[in-house]
Structures are given as structure tokens and as C-alpha cells.
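One structure is given below, represented as C-alpha cells, and several questions about it will come after.
Note that one protein chain is taken out, while the other chains of the complex remain in position.
Should a chain be cited, it is by its letter among A, B and C, assigned in written order, with residues numbered from 1 in that chain.
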Amino acid sequence: MNWKIGGAQGSGVDSSARIFSRAVALAGLWVFGTREYYSNIKGLHSYFEVRVDSNPIQCKVDRTSLLASFDAETLIRHATTVEDGGGIVYNKGVTETSIEKVDTINKEVRQEIQQRLTDKGLKADISGILEESRRRGIHLYPIPYDDLVAQTGKRIGEQQLSKLTRIINVLAVSVSSALLGIDKRYIDDSIRNVFSGKQRIIDMNITGAQVAYEFVSENYHEQFPYKITPIQSKDRLFISGNEAVALGKLVGGCRMQTYYPITPASDESEFLEAHENFDVVDGKNSILVVQTEDEIAAITMAIGAALTGTRASASTSGPGFSLMVEGMGWSGINEVPVVITLYSRGGPSTGMPTRTEQGDLKFVLNASHGEFPRIVLCSGDIEECFYDTIRAFNYAEKYQLPVIHLVDKAMANTNVTVNPFDTKYISIERGKLVQEHKDQDELYRRFKITDDGISPRAFLGMSGFRFWNTGDEHDELGHINEEPENRVNMMNKRMRKLETADTDIPDREKVNFFPASKTADITIVSWGSSKGAILEAMKLLKNDSIEAEFLQVRIASPFPTELVKRQLSKAKLTVAVEQNYSGQMASLIAEKTGIIIDNKIVKYNGRPISLNELYAALKNTFEKPEENRRVVLTSGA
Amino acid sequence: MNWKIGGAQGSGVDSSARIFSRAVALAGLWVFGTREYYSNIKGLHSYFEVRVDSNPIQCKVDRTSLLASFDAETLIRHATTVEDGGGIVYNKGVTETSIEKVDTINKEVRQEIQQRLTDKGLKADISGILEESRRRGIHLYPIPYDDLVAQTGKRIGEQQLSKLTRIINVLAVSVSSALLGIDKRYIDDSIRNVFSGKQRIIDMNITGAQVAYEFVSENYHEQFPYKITPIQSKDRLFISGNEAVALGKLVGGCRMQTYYPITPASDESEFLEAHENFDVVDGKNSILVVQTEDEIAAITMAIGAALTGTRASASTSGPGFSLMVEGMGWSGINEVPVVITLYSRGGPSTGMPTRTEQGDLKFVLNASHGEFPRIVLCSGDIEECFYDTIRAFNYAEKYQLPVIHLVDKAMANTNVTVNPFDTKYISIERGKLVQEHKDQDELYRRFKITDDGISPRAFLGMSGFRFWNTGDEHDELGHINEEPENRVNMMNKRMRKLETADTDIPDREKVNFFPASKTADITIVSWGSSKGAILEAMKLLKNDSIEAEFLQVRIASPFPTELVKRQLSKAKLTVAVEQNYSGQMASLIAEKTGIIIDNKIVKYNGRPISLNELYAALKNTFEKPEENRRVVLTSGA
Amino acid sequence: MALKLSDVRTDLFNDWCPGCGDFGIEASLQMALTELGIDINRVVLFSGIGCHGKIVHWTNTFGIHTLHGRTLAFAQGAKLANPELEVVALGGDGDGYGIGAGHFVHAGRRNIDMTYIVHNNGVYGLTKGQASPTQRLGEQTKSLPQPNINNGINPIILALSAGYTFIARSYAFNTRHLKETIKKAIAHKGLALVDVLQPCPTYNDIETKAWYDGEDRRDASGRAVPRVYDVNMKGHDPLVSKEMDEDQVDKKIQHVFRLSKEWGDQIPIGIFYQEIGTPTFEDRISARIPSYLQNPPAKQIPPGTTKSTVELEKLSSELTVQANNV
Partner (left out) sequence: MALKLSDVRTDLFNDWCPGCGDFGIEASLQMALTELGIDINRVVLFSGIGCHGKIVHWTNTFGIHTLHGRTLAFAQGAKLANPELEVVALGGDGDGYGIGAGHFVHAGRRNIDMTYIVHNNGVYGLTKGQASPTQRLGEQTKSLPQPNINNGINPIILALSAGYTFIARSYAFNTRHLKETIKKAIAHKGLALVDVLQPCPTYNDIETKAWYDGEDRRDASGRAVPRVYDVNMKGHDPLVSKEMDEDQVDKKIQHVFRLSKEWGDQIPIGIFYQEIGTPTFEDRISARIPSYLQNPPAKQIPPGTTKSTVELEKLSSELTVQANNV
């Protein structure tokens, strides 16, 4: 089942989606909820899609089962995405709104729609849209929202109806859930959670929900084809990528976070700030979140903090990362562990701030002038976001280098149900530190040349372990040194750490390999948030007797060259699936292994990959590989 | 013949080297002069090597024929580099200086040298160093500099000898040239040029030179084995990479340059500033050079200027470029022609500011978040620096995108003789501009979607051609537009320009291919300033009957995939020669063609490649390829 | 042909929040341009990233929506390359005083003849309401999890210390005053700052329109008593000229200082400071490059494909070696 709700940004659509999703989760089902919105604060269209199933879900789909709306724009934009036999909940009052008038939609797009309706002999207004839907067998549910608001007002004794406008959201949600047969108690509980602390609003909305449920049961006896039946389930988290990273930071020992506001990264920092004091088994810990003047200050402050032994990180997105590259280079040559969480979004430049993309991989791998080791982790889903965050800090400290953790907008703003995170097997590994006691007379060599490239690390303020750092090439003490021999030794030492890391890190943390049950017809390679759609598409392909295997690269540096070579060299047909223009992982694989990926399926319209389009593209690719060397996916509104 | 002079930074060694080089050039010979110095203003050791030949020279060599010095440090550092049978000019007064005392040399290095001398039964002072040289058959020329200074003072009537200390440089030069049999008139003329405008200093130095020449003819009748004999020659330029780029900018129509001081880039801007008013055939032109508050302002100001139709550029080096990447991305999405001249130096971070490296190739190719087209040119020698600068502006305007022109410290600070630049075949090509007259009512579409991806360009202030720019994804007018379809069209349009450029640009501007005379035994691939040493090494290999061919990549984006594939696919043994740790061009070739380069010869100690080490490395590689998969060059002090 | 307001507007959908102070700024700017009657083909607006930044899209002049914090650098680059342009830069307070603070200071050092208007709403609007650098210490606007722990900066004094030769403040919903101020700023020869108090009804629930308008304070007749007042109407003369002696200038500056600190019950708007006769950067360039204004960088190279006209031999004469000619 795929529920969708749309409405103007800032009108409360987000809380509606939350209420609905949580309610469904309370019923024991799995939820996968995505969000699309413009780079705008109020007024432009935003929408949420909530996919629901009794089995875990990993991606979005194209078609909507039930569309909940209260404005005209949502109908204009989304009615055509409702599947034949699905349903549309809408505001009775907007039926006569003409397409022409909805000026938040691009003029050309409006003209196209008007044309389409006219061509079908329909009126160029909402009634035309609805009629078009009705012809496809879609169940229409016109809702007299104004009446329902008024009724709610009456019940709670609120005369000023303007104060109640926002409950229209909950009315839309409640009508939907009533139609889907969701127990109203789930909705009520969800309302309490989402508006927690605001009793008046809770009461208002719970009453509204009651009114809506009654309205549905009075008017729509007929069965809506989809039903949500509660099932047994353990406790789950209902969580977004932003939140998963934030929890990973707290659990992983991060105690200072710097940030400069940027979409879609700053929600993470704000979550941390809202939880700056938290419990540990033996008392209280805290995280200091600093809003800096820019991203240059964010990264350099985080590095300053890291020098004191603090696990520190900076979170940002492309434009901010672009400003961090000089600072990152300094942490590279000075071997300072620092974690950068990079939420990739549509680029280049300001690009599409609220849309997703995987366009930064090659940039982060090569960012900053000169050469130094770095680790780049790419999470593929929201659970990996959590666990990888912790690994990022461990790697940073073990190998004393900057770690970039690549996530993206699609994960950041997706809300899913997951099993509670399991911290049993998680350790905090601080790497090679100096021993408390050392020979008094011996100078501490912060950059001592060692076989594995890693030198025992001291923190600023540790008695007897004074050291120097400089962005210049330096000697073991950390003093500037330009001598050619020292230079070569130091470069070798630093780069050696990448080999050490490559040897240390277990294969399962480098790649996930999802085998086919028989010899694979097609070998998919991918990384990041494309993972979910690929895994689901593989199941559909299997139904068609197409055997697919999937290599998910989780670490882009040090690149797992041998592992990747091994998996790909025997492949029949390799296909890279990526959310960028050029197929950056495919490039990286070619660079490292010489293997040219046969086919690419790419997407760069800013919207996440849907199951349907990927399945179709993979199938076509399998059937006619020559004709499909590069397939561009385009679904999404 | 390879002459070397050393001395403390700031003591005038640079003008001595200039005087010597120009004098030799005046004698009709070819000159190749390199400079090594610390990131320091005064006091640390610097030295110049001037290679001289009757045929054009393209690189440096390891051994010195004649070492000119006046301090102890130069002897300690460089006496061992003098070839058996060569000569050393030195200050009689420093003979007893102990190694111990020269504290500008790293303590450990000093200890090693002391040990070496003691092991040989020599005194641990300059006399030991000299004796060590003498045993190798080196001609020693002890010069009583103080006496010569005093004599000079007497002749010009200057009592205060402290005012004359700087002529010690010219004395060293003059002694050298007298030994080499260089006509004194060349030295005099050179002095006049180098100190142009400062008559008193000219007189002083010319007299000093006279004294030195006399001293040599009186004391050293014996023939020094090397002689410089004048030969007939046309006019030449004696020029550095910095100057060649600057001239290229003026000739190429660049009329605004922004910069923030940084080594080794700012000499170029200072040259431009010193020549800000210059003659054109029909009057005066000018270039506005703006020293900005940082590199972010440098690139964004240059872009602002470019929007007005000005050919504008920013020059910088790694750390500055790191700060420019966000701005460059904006010029990418807004299709603004802007040229960035990047002088690569030892990285990462502050690294080795005055030393050379080719460590930024992959960075510039991938710099800035998201994907957009850019052109990257890599000059291989000082003449290419000039011509490529002009091409950079033409490409920038023709394809409306940022162009990065990669040069390096080795070229920037190398002074060579070249034939005067030939501007006959050079055009200034401004690309597709709007027509002056257009339909009044038609909206100007700055980003009109076209087949070749290029839209007719207007400048700010052109009547009737108002347009918008934004770093956000935009429509044809330049207004923000996040619709998925527009997004895909715009990405495609922009990226298409790279294909257009790839089709347009003639092969000879993409690569230089230097064939072997028979089937090649070894195929060298390289880029940038490694070119010279490769070309010379090929000749030596030929003497050994090793046939080498050489593919010099001049454009790294759009990458000439087919050309490179064609050249490399039939190669017996491919060897990449690069001045970086990882072999970045080799990576790029693998990424683009899937061809894994067999062997790498890399250098990253900050010193340019010498002919001797490269020849040896190539020979070893040819003879035992398996044992030499990665050879690290280390020559240079 | 006199300009009409409709000439300087585009017909795009304006997506600012209802009641946003940016509407007032947009209207005032467009009216100012209309009334000044400048050829709109010569006008270039630059803006940064933030809600404010979209203003250039709603305005029918050349409109360059740049990067967060870099507006001034882009704008200066264009103006220097083509001094004939009428350049107005628009910034957000996060954009201009936050990430852009360095450029703000250094632009003051140059004094290029252009105008800089800052939409000062106390918050980072487009990123959902974090505190901007003008938000005061201890304030807690709507979406802050905790009160602000940074000192707010004082843009007037910052501009003064950086060397701005025209420093004004206005209020977004006093479009008359703002329009007139913008006109004067544009007319000023040198770099002019107009800091505009801009209510952000969505995220700034402290400095609201109602608050600026003093709707919480009513006089005897029940009328709101606005907090904002016009200093120039109250007799403050902002002019500083070369003829004044140091003492007079000092006094003026001291007064500006005091005025700039007024906040709360009385909020001064108007022109605080205006220096007359200080050479612009363009003047100083002209002293070095005599042809600069007649033949600026943007005008030197013709369109099409041409040969370089540079006299390369002359230019490189000092680098030329005439062998054996000594």
C-alpha cells in the first residue's frame, strides 16, 4: 500500500505524514516514508509518500494507492499517479478551482495539463481531473473539510474556526486511515506523540480525527480495496537518516559537533542540540554543538577540538563541503581524526538543495590539493547510517585521518521503521594512544615513523607530550621540514595508513554482496541509497527468472580493489546503478581495477529511484544490453 | 655545462643567476635555469642551476660542472654534486668554518656529513669538504672575496665596504664566467639589464666584474675544462613560466586578473600589475589586477567580471584553489567563462610551498560538489605555458565554462631561453555571442537548449538582453527551476558542451605524441613539466638502442579517451612518469580507458625530475619491468 | 519613456511567506529603480543565498543570484570590469554579516561606487530559522532549541569601522522611507550600505512587524506608537565632508555610535553616516590606469574571432635577449 499526502509547504503536511506513518507502525507494519519539497519555506508544493507493508520495505514505488489531499494543487500534480482502482481523498470545496489559477505550478506545466484535459473533453479544472480519475476506476472521496472543521470546533468549544485550520491535515489523515480500516486508537496515540507537550492541539486533533472517522463510517460503507490489518511486532524505531546519524554520533562517542546551517544536513545538528544533555550508565554526558560562522570555521574548529582528544565532527552538504576541503587537507597532513558527515544533494553549486543526488563521490575522494589518506564510507540505508557513523569515528581515530561519511538527502529525509539498533557488538576504539608513562628525557615524536604508518597519539594538554603540528611538511616532532628525504618518508608513512586500514577492515565492512541463487545473469554494482530499490528489484527480476547479484560498495577509500575485482571479473553483464550523471562509482571501479562496467542506469533528476523504474530498466538492460548502455531514470514529481 | 650557484635566500643569489644566464644567452647558447629555495625570506639556503648548451635544453641534470659559492653552506650541500674534473669557486675566508656551526642545516644532516668526513680522515670543516673534492680531481678556485670587494671599492671610490657586500654575488658570477671564457661584455650587458635603472649599482657591479675577470686571468692561466663559445643565434626570450603565462594573458585578451598572494603564483600577478598599461596596435590597453581579501573573493570577483564580457582570470596555487572550488561550481552551472591558472606545488595543505609537485590533477578534475563540465589544460613546458594560456581563454568563451590551466612550480620558477612567441596563428575566439539585433518581443534565453549545448551569450549591460543567473538549477531564462524534466534537460545541455569541445578541439591540442623511430619498446605517458626530462631521456635510451615513444597528455578534461586508447592499446610496456605519489594520470587513464599502466615512475620529494635519474629509471624499467613496477625518484637537494 | 513599476517586475510566482518583510524591500527597490528612471539594461542586481536571494528573480533587470555570502565579491568584480553598470548587491544578514563578514569588511576598504542592501531579519530564513549574527544574545526566536549564546553584531558600527562611506538603516514595511533611502544610496558616489530591518513572520517571533510598529504600545487615542523613528527627521545630519575638521568628524561619529546602539523602545532608521568627496576605488584605479573609465576591461576585446592587437615585442622587450649584439 502506498499512501500519499500533498499540500503547501508549511501547512502541516509533514506532521500529517508523521501521524499517519506512526499509526501504521503502531499497527505493527513496516513503513517507508519519503518527502519531496522545494527550496522554499511556505507555499510551494510538498508531498509525502508512505509505503506500508507487512514485510520490511526498502524503497519507494511509483504508483499511489490512496492520495490524501486538501488543496487543488495536490490533485493536479498527483491524481495521475494514483493506480487504477485506488482512491483519492479531496476537498469538496476545490472542485471548481481552475488549473489556470494554481500559479505555484509552472505556467508551461499548467498549459500542458489544460491541454490534456481539453483533449479528453474534460473541463480544465479540478472536476476535470477528478472525472479523469473516475474513468480509471478510482474511488473518489470528496470531503466537506469546512463542515468537519466546524463540527470539531463545536465539540471542543472553539468558536474561532481560523484557529482550527491546521486540523485539516489530521482530517485528511483520519479519513485515509478510516478508509484503510486503521484502528483509531493508533491515530490518537500518534497525534499525542507528534504534538507531544501541546495538550490543546492534541485535544483538537483527536476530536477532529473522531469527526473524520464518524464521517467515513457514515458515508463510505463500501469497502476501500486496501485494508491495513494490525500484525504482531516487536518494538521498532521510526526514524529518519538525519536522526540515525545523530544517534550514531552520540553512541559513538562524538562529543563536539560543529555546523553551519544547510539543507539537508542541519536537522542532524538540531537534533543533537535538542539532546545535548543525555544519560550514560554512570551519569550524564553532553555534546557541544556549535553553530559556526561558516563551514571553514566548522571544519577547522572540529579539528581543533579533535586535537584535544575529543571525538569531533562537522556535518554539511555539498556547498559547505566545498568550503571545507582546505581544512580537511590540514587534518590529513597532521593526521587528525575528524569526521565529516556529508549529506549529498542535487548539485552543482546551490543546485537543488532539497533534492537528492549521489554527485559528490569523486569530489570527496579527491578533494583538497595534494595527496593524503582519507577514508570514505557510503551508507546504503538508514540502519547503515547509524552503524557507519560509529565506524567513522573508530576509523578516524585508529588510522588518524579524516573520514568522510557520505549519506544523501534521500536517506536524510526518509522516515522508516527499523529494528532498534543493536549496540551489543559496538565498541569505541580509540586507536594507538601514547602510554601515560614514558621516559622523561625522550622527546615525544607525534609523527614517529612506524611500519603501519600510525604513530602513538597524544592530546593537547597531556603532560610531557608536547608536540607541534603544521600544514607544512614536517619531521617526526611536527616541525617544518622540507628536506627531500624526510618528505618521501613522511608521504610514505601517511599513505601507508591506507594500506593498514585496508588490511585491518574486515571484508563485510567494505562491501555487501547479495548473491543470486544460481549463476547470475546480471551483476549490479552500486552504493549509497540506491541499495533499497536494487534489493527489491532483484526479487521482481527473480520472478521473471532473471538472476541478479548485487555488489554494494560501502567503502570508497581505501577502495576494496581485490574484492571488487573478484566479484566483477566473472560477471556476465555488469550494471552500475547510480544517482548521478556520469556513473561515478563505475569510474572509480575502472580507475582501480581496469574493469569497465558494461551498462549504467543513472538518475539525476533529484528524485530517489523507484522500484518500478529500476525493475524495468534492469529488465531492459538484461534483455537488450547493447541498446541500453546508459539508461536515464526519470520518475518522480 | 651545468653551472650552480648557492647562497642564503635574500643575499642576491637570484640576480647572480639571472646575470649569468642572460650572459650565456647573449653568447647565443640555450639556457635552462632552475631554482630551489625554502619557504623563507632570508637566511635559509637557496640555489640555482643553470644548464647551458648549444642545443635546446629541456630539463635539469644531476651533476654540476662548476659550482660558484661564497658561503660555507653551499659547499657543504653541493660540493658532492660537482662532477669529477669539475670546478668549485669558493670564498677563501670560509675554509675553516666547521660543519657544526652551519646551523641552517638540519642537525641530523650535519652529523651525517661530519661522520662522512671523519670516516675519510678529513677535518669536519670546509677544508675537509674541499679536500674531499680535490681528491676527486675537482679544480678548486679559492677567491679572496674581501680583497676583491675592497679593490672594487677603491676603483669606484666607495669607502664604506658594507655598501658593497652584495657585489660578492657578481664576483662569484664573474669568476665563473671568466673561467668559462665568457666575454665580459656579455656580463656587463646582463648586469645592466638585471639592475636596469639603478645606475650606481650597475657601475659598482661592472667594476666588480672587471676586478674578478682580472683576478682570474692573473691567477688561473690553466684552462678550466669547460668553455663557453659564442655561437650565432636569433633573438630569444629569456623567460620564466610565470612570465610566459602573464604574457599569454595579455596577448590572449585577459583584461582583469584577481589574486590573493601565494607562492608560486603571485609573481605572475605582480608581473601583470607592473605592466598594467600596455600598447596595442591602435592605442593603449590595460589589465586591472585586483589583490583580493582571499581566494574566495578572487574567483567570485573574476566570475563577476566575466559576466560583463571581460576575459577574466584568477591565479593561485593549491591552498588557494581549495578555497575556489565552490565559486568554480557556480561558474559551471551558470556557464561563465573563467580561467583559473593553478600553479601546483608540494601538498597536501601548506605542504612545501616553494617545491614542485603534480599532485592536484585529480583534485581539479573533480573539484566542487556535483557535476558540471570543465576544461583542464596541462602545459608541459614554458612555451606551452604561453600558448595554452591563450587557448584557455578561447575554450572558456567558446564552451562557456571554467577552464583550469595546470602549471607547476618547476615551470613557474624556471628561466629558459625560447624562441620568441609566434602570435601569427593565434586568434582570440569569443565564441557564440548574441546578435546585436533581435526580435524586440522575444525573451532572451541565456540558457537556451541547443544541440551543441552552447547558448548564445550576452553580457551584463547589453540592452535588451536581460538575463538571470543562479547557482540553483534553472530554466532557460536563468530562473530557479526544480522540475525533474527541466533538470535532466539542463544537466544534459551542460554536459553536452564537453562532447562539443571534444569534437572541436584538434587532436594536436589534446596530446603530443613523440613516436619512436622503430617499433617502440616502451611507451611513456606523462603530462606537465615532466615532459622535458622525458624527451631528453628518450635520446639517451636511443643510444642504448631502447626505442621509446611518448604520449604527452595536454588536456585532461575532456579526456581524449579514443586518442589515448589508440596509442596505448598496442604498447608493449607502458610507463607513466609523474611528479606525484600515486600516479594520477595513470589513474585517469585507467578510469577513462580501462587500460592499467604497467609501470610507474613517480617523484614527490618536491624537486623536479633530472635527466640522469629518469634515464636510469626508464632503462631499469625496460630491462626489468617486473621488479620496477613503481620506481620512486629522489634526486635533488 | 518613463519607467513603470510593471517594467521592473517579472511575472514569476513569488514564493516568500505571506507577510514577509522581503515584499516591502522588493517593492521599495523596484519603486526606487522606477523613480530614478535608470535604464534597466544598465542595472545589475546581485543577491546571495537565502530567502532574500530570490529577489533578483522577481525583478526585471539583470539579476545574478550568487553564492551564500559572496554577493559583494561577485558584484565588485562586475562593477570593476564595467564601471558603467549600476550595481546593487542584496544580501541576507546570515549571508552578508555571517559567512560574508570578511567580504563585508574588505568591501569597505575599497569603496567601489555601488549599493549594498541587507535584508536583516535576525534569522537564517531559508534554512529554517537558526539565529543570524544580528540576533541578540539571549534571544530565542521560534525555532531555536535554546536561547542564542552569541553576541549580536552591530552592522552600523561594523560598516563604519570598515570604511563604508554611506551607512543607512531602514525598515522593510516603511516602503516610502526605504525607497527614498535606496535612491540616496544609489545616488551616493561610493559604497553605500542600507541595512533593512525585515520582519520574518515565520521564524522571528520577536522582532515582528507588530513589534516594530509598536502595536503593543498605544497612545492615549489607541494608536500604536511605532518603535522605528527617522533620525534624519529628528535632525541628525549624516554628512561628513573633507572640509570638516577632525573634531567635527569625531563628534559626528560619536553620535552615529550612540544612535547605532539605540534599540528596544526607540529604533532609529535613516542615513546615519555619509562621507562626501572620498575617492572611490574607480578614481584610484584611474590614477594608475588613465584609460580605465573610457576603456574598461569589459570594452577592450571585440566580439567575434580576431587577432590579438597587443604589441608583444614591445611588451616583452625586457625579456628579449639579442644574442651576440652586445
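The criterion applied here is as follows: contacts are C-beta pairs under 8 Å (C-beta built on N, C-alpha and C of every residue); 3 or more make two chains touch, one makes a residue touch a chain.
All of these numbers come straight from a predicted model, not from anything done at the bench.
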Partners of the unshown chain among those that are drawn: A, B, C
From A:R311, A:R345 or A:K600, residue that would touch the chain that is not displayed: A:R311
Selected from C:I99, C:V231, C:I267 or C:L319 as touching the chain missing from the view: C:I99
Candidates A:S127, A:S233, A:N512 or A:T561 - the one touching the absent chain: A:S233
Contacts of chain B with the absent chain, listed as residue ranges: 10, 38-44, 103-104, 260-263, 266, 270, 273-274, 276, 291, 293-294, 319, 349-350
Footprint left on chain C by the chain that the document does not show: 98-103, 105-106, 108-111, 133, 146, 149-154, 157-158, 160-163, 250, 253-254, 257-258, 261, 281, 284-285, 288
Footprint left on chain A by the chain that the document does not show: 22, 25-28, 183, 185-186, 188-189, 193, 196, 230, 232-239, 243, 247, 250-253, 255-256, 258, 275-288, 290, 292-294, 296-297, 300-312, 326-327, 330, 390, 417, 420-421, 423, 426-430, 433, 459-472, 478-480
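Rule of thumb we're sticking to: only the chains that are shown with their structure count from here on.
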Distance between chain centroids, defined by C-alpha means - chain A, chain C (Å): 38
Junction residues of chain A, two or more chains touched: 38-39, 319, 349-350
Junction residues of chain C, two or more chains touched: 49, 67
